[in-house]
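Apart from one protein chain that is not included, each protein chain of the complex appears where it belongs.
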Amino acid sequence: MTITIQYFARLREDIGRDRDEIAPTEELRTVGDLWQHLHGDPPTRLMAAVNQAHARLDTPVRDGDEVAFFPPVTGG
Amino acid sequence: MTITIQYFARLREDIGRDRDEIAPTEELRTVGDLWQHLHGDPPTRLMAAVNQAHARLDTPVRDGDEVAFFPPVTGG
Amino acid sequence: MAVRLFDHPFDPWALVRERERQLPLERLGACSVFAGRMRDFNEAEDIRAMFLEHYPGMTERELERIVAEAEARWPSITCEVAHRVGAVEPSETLVLVAVWSAHRVAARDACAEILERLKHEAPFWKRERLTDGTERWVEQNTPGH
Partner (left out) sequence: MAVRLFDHPFDPWALVRERERQLPLERLGACSVFAGRMRDFNEAEDIRAMFLEHYPGMTERELERIVAEAEARWPSITCEVAHRVGAVEPSETLVLVAVWSAHRVAARDACAEILERLKHEAPFWKRERLTDGTERWVEQNTPGH
């Protein structure tokens, strides 16, 4: 299995794609580890979700998770 | 001319009529004077209006005024 | 400003929609509405019907004053206020306050302020008829701030 990573809104445009897939390893334990591995230091105000629920950079991830990164939300 | 005095809601029922008319005199200078003259000491939470605007017991009255007394309002 | 009294049932959402047809909604990003209905209970008693007495003339003046003072405090708002008078049955609408504004905080605050002032300043009085046939005047509105 893999961890899927989705990007939304301006973040998707800046990164240039709407998703990544990554094979879990021992070093990739948290949401923040995933971002660091793929993109380096996280920007301020980066928001994240794991399995469609809000998460933080220190939220743990595991095989099969659906992870998402996005900028501050602006609905309503 | 005269001063007309209207009563509303429970106050109208307690007094037993919906209005009084009274000839102005030197002693009847305020809303409170009118009530005292007609009914004695005012009840707590008595509300009043002069010419359809909220008034207090010390609001002056004069010939031709439309005065009203009523209990606390309960609209909405 | 629009202030209306109804002596028969009215549909609050039809009133709001009718008013919006005349408003520049592309500039009014926020609309806050309160609709108050007649309940069939009050302080643990069952209510069958209600009569809303008011002071014709002063009622309209008070509602217009309350709305005008809100429009002075929040200059960007547009308001619609409606109130029933006379005999009312449970679930019928007693009061409608609708406020439009460019921004949500003004719409929300003005809507709440108009409703509270209406409840404590506009000359309406509720007389309830209980299911056992007795009648009583509602003594006082509860504070809502």
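Going by the order they are written in, the chains are A, B and C; count residues from 1 in each one.
Throughout what follows, contacts are C-beta pairs under 8 Å (C-beta built on N, C-alpha and C of every residue); 3 or more make two chains touch, one makes a residue touch a chain.
These figures come from a predicted structure and were not determined experimentally.
Taking every chain of the complex into account, the omitted one touches A, C. When the omitted chain is restored, the residue from C:G29, C:P56 or C:G86 that touches it is C:G29. Of the candidate positions A:M1, A:L38 or A:V73, contact with the unshown chain belongs to A:V73. Against the chain not displayed here, chain A makes contact via residues 6, 8-10, 45, 49, 52-54, 68, 70-76.
Where chain C meets the chain that is not shown, the touching residues are 11, 13-14, 16-17, 24-41, 90-91, 102, 104-105, 107-108, 112, 115, 144.
Just so we're on the same page, only the chains that are shown with their structure count from here on.
Between chain B and chain C, the centres computed from C-alpha atoms are 26 Å apart. Multi-chain contact residues, meaning those touching two or more other chains, do not occur anywhere in chain C. Touching two or more other chains at once is no residue of chain A.
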